[in-house]
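Okay, handing you the structure first.
For this depiction, one protein chain was excluded, whereas all remaining protein chains were kept in their positions.
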Amino acid sequence: MASRLTAVLGIGQTKYESARNDVSIAGLVREAAHRALADADLSWGDVDAVVIGKAPDFFEGVMMPELYLADVLGCVGKPILRVHTAGSVGGSTALVAASLIQAGIHRRVLTVGFEKQSESNATWALSLPQPFSVSVNAGAGGYFSPIIRRYMERSGAPKLIGCMVAYKDRRNALLNPYAHLHQHDLTFDKVVEAPMLWDPIRYSETCPSSDGACALIIGDELAGDTSSTPVAWIHGAAMRSEPNNFPGRDEVNPRASQDCAIDVFRQAGITNPRVEIDAVEIYVPFSWYEPMWLESLGFAERDEGWRMVEDGSTCLDGGDLPVNCSGGVLSSNPIGASGMIRFAEAALQVRGMAGEHQVDGARRALGHAYGGGAQYFAMWVVGSNKP
Amino acid sequence: MTDMTEVQLMVRLLEAARSSIGLEQADIGFTCSGSSDFLAGQAFSFVQTLDAVGAFPPISESHVEMDGAFAFYEAWVKLQIGEIDTALVYSYGKSSPGSIRDVLALQFDPYYVAPLWPPSDAVIALQARQLLEFGIVSLEGLAEIAVRSQRNAVGNPNAVRASSTVTVCDILAEEVVTDPLRPSDLAAEADGGCAVVLATGSRARDLCDRPAWIRGIDHRIDTQALGVRDLSTVPSVVAAAQLAGAMEDRIDLAELHSLSTSQEALLLREIGLGSEIEINPSGGALAGNTLMAAGLMRIAEAADRISKGEADRALAHATSGPCLQQNLICVLEGA
Amino acid sequence: MSTDDGEVRLPERIRDFELVKSVRTPIRLRYDYRPSAAAASYLWAYSERRIVGHRSPVDGAVFIPPRGVDPRFGVATFEEVELPDTGHIGNFCITHLPIPGREGLEVPYVSAWIHLDGASVGFLGLVRGCHTGEVRIGMRVRAVWKPDDELAATAENIMHWEPTGEPDVPISRSGNQAFQGPSQGMS
Partner (left out) sequence: MMRWGPWETPTSFGKSLTSDKSKHEFKTRYGNVRDTDLRVDLVLEYPFSRSTGKVIGAFLTGLREGVLLGIRRPDGTVMVPPVEYDPVTGEQLSELLEVGHSGEIISWTWVDPPRPQSPWDKPHGLALIKLDGADTAMLHAVFAGSPEELFTGMRVTALWRDKREGHITDILGFISEVRS
């Protein structure tokens, strides 16, 4: 027995905003799920099971909110699973949903990732005191800044590479109607002149805090074959995790990231990702992570990823490997959904349904998410043709 | 209650689970865990517990914010795909630092119910009263369930409430604490964890003399709103039992994840488990309820009985949410 | 396909009132934590100006703070090791934001991964005693302790770390790269 063919049939996203004051948590989740069903031309009764993902329950102050959301997702009498793998959760959630199809257990699964960060304050939820330790870090930037510093030191990258990534992603976001940040008057100089928050990370190089939800309908081969709209076939799916801190750990290029990429490309039969992949959606919450992940994923040699940023290779307009055409996490970050948005945007590209940020002729795309202290990874490769 | 951290607790358990069948972490195809941030009082609490696994070289791994029984289900799904042949599942809960009775109120909808902070035992009592008033169970019937749990738990080193001498009279003499329930009607809180190794086909036969085969597994959820549900029925457990094939053959024993004697009475009725079936030989969750792990423990206890040759076909049940909202049924067989 | 337009029909009685759009639902939960034996021993050592770690039974790597486990192998650790209060900066961040709960701290401040001599992983601390621009990966530092009469069983006994003025540790041997494998620390 082997993995059954599996396809993304529908995608739904909410408009990402700093606060969706017009809806309840249920209304937010429902909006994405409803749009995914509409995209797949299906109704609630067509869904066999639901897989829901989000980051810590402390963000909304609801413990295991899938229990309260069962009604909202038309799930009464059906199975529901709730995934939580830190920042990678949106990606992991989609992979769990896909596995239900790959294993032949269900025909169509709805999967949703969401976060309604405006209900509380992310810094509060992320800075809950650890008993018996002293807090010397403020937020996620405090954790990732030293790792970026080490990358800058060892690669010798020009100091403004991060600003170039941030500028590119924010310009891409203008082409994506769902993106949170639409900074029409942004200039490269403004990115550079922004204040340092976690030196070497500028304010302009960090992700926003967003409300939002993303949903996918994932189905089996028959559902994919009979779909009235283009589908994205899953060519590879992989997860890897490693501990947070241990002797000899390369925190810039974690082994779990490399192993996960090798596995997902092996499954997809890809030997030269730079050539064979047409579009990439990688999880870049701080701008420097674009060149760092490009290296780790095998798109560039070690310490050379920044050159792809510098020479425009990752630009939508003219680049050979457009990265984060949607604007990426730097332009929208509802944490529990952010990984799924990467997966969804990769699928949109190969379905040819990415609108203004479509990469012409994209046939195969990578969706990527990471979480924890750069220790949880989820990736998939999707294609416009069956694998 | 334990002073060990979750990671210290699990490092021992995981090692014991793997070494009991001679496996190392590198041999495991997929690892999945279940736990709760709200229980730990920490965001991303499961990240620290990953240290107990020995996840280097990196492992294929996932986590559910659910009871470990649902992590077990996810691992079973991965095995069904057919690309790996072993999986490790674990879950743990340390409820002693916080107050479960308050924490669990946050499972309710955050607009109408959670702001009233209904204590978890009171929510159980609302359902229990209906069962009593509808004549589905009597106070004596509840006491009999409590007695059976405490007596069965005597042989279970992990139980926190056990007694070889307790009688129905003793239980009925207890003061009512959460009307209409008595202390022995409510599950005893326990810190703890559980680890289970799954393997497919020939691999399982290689690793274990008498594996407990998963013949069927299914889970379903009901609506949460207590005032919308008919609390005297549990449609999700009926559906899960049917879809797991529970009633297709006789069952020797059942391990039920009931948080009260009243829930156990309702489960027996809804699943259709008669008096000929041995119920909760471990004492069940009543004898030691480890939040986030008690469901996985039911599967582990049932599988253990089968492996020891004490049963041929067993049913394990896990639940999540208030008043048996979400239910999983796993049917295990010895051959 | 259902219509999800979010529209509602209101009864006469409330139609003319301004609708409630948000609600405050405060949460307050109390947790009573007890340290594990490893953590308790670690904290009590601080009260005597000592820093203790755990040695891995597998290859002798030394972990701080001691958490009772070697995360690479998933094995329990028991053996306590005394560590000096000197080491180097494995990595750092110059933060321009206040730390929640530490309003007294002036910004910007430097938080750093401190790699104690003999330890195989770093732990977090504040660096002071030099200009933020002078802090480097590999810089040698020592602990600055609270006065004796203020010592307690807490990691807060070390107020911060300051440069020693010794030559830097080369970047290739700094931070997590300082661990050179099984031979180290087994003496």
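Assorted remarks:
Note that the chains take the letters A, B and C in the order they are written out, and that residue 1 is the start of every chain.
We take it that contacts are C-beta pairs under 8 Å (C-beta built on N, C-alpha and C of every residue); 3 or more make two chains touch, one makes a residue touch a chain.
Please read all numbers here as calculations on a predicted model, not as lab measurements.
The chain not shown here makes contact, within the complete complex, with A, B, C. Residue-wise, the contact with the chain that is not shown comes from A:76, picked out of A:7, A:76, A:97 or A:354.
Residue B:41 is the one among B:41, B:141 or B:295 that touches the chain missing from this view.
As for the chain not pictured, it touches subunit A at residues 19-27, 30, 44, 58, 60-61, 71-76, 118-121, 124, 127-135. Interface residues of subunit B facing the missing partner chain: 3, 41, 101-102, 110-113, 115-119, 122, 125-127, 129-130, 133, 178-180, 223, 225-228, 231.
Think of the hidden chain as still there; on subunit C it touches residues 2-11, 13-14, 17-37, 39-41, 43-45, 47-48, 100-103, 151-154, 156.
We adopt the following convention: only the chains that are shown with their structure count from here on.
The touch graph of these protein chains is complete, with an edge between every pair of chains. Greatest Cα centroid separation from subunit C: this falls to B.
Subunit C has its Cα centroid 35 Å from the Cα centroid of subunit B.
Note: centroid distance subunit A to subunit B, computed from Cα atoms, is 33 Å. Subunit A and subunit C have Cα centroids lying 27 Å from one another.
Shared interface positions of subunit C, i.e. residues touching 2 or more other chains, are given as 25, 27, 31, 33, 35, 39, 70-72.
Residue positions of subunit B touching 2 or more other chains: 38, 41, 48, 50-51, 55-56, 103, 106, 110-111, 114. Residues of subunit A that touch subunit B in their complex: 1-4, 24-25, 55-58, 60-64, 67-68, 70-71, 75-86, 92, 95-96, 99-100, 102-105, 125-126, 128, 130, 238-244, 246, 254-256, 259-260, 372-373, 375-376. Within the complex, the subunit B residues that touch subunit A are 36-38, 41-44, 46-48, 50-51, 55-66, 70, 73-74, 77-78, 80-83, 103-104, 106-111, 114, 218-225, 235-236, 239, 320-322, 325-326. Those residues of subunit B whose C-beta lies close enough to touch subunit C in the complex are 3-5, 7-8, 11-12, 14-15, 25, 38, 41, 48, 50-56, 96-99, 102-103, 106, 110-111, 114-115.
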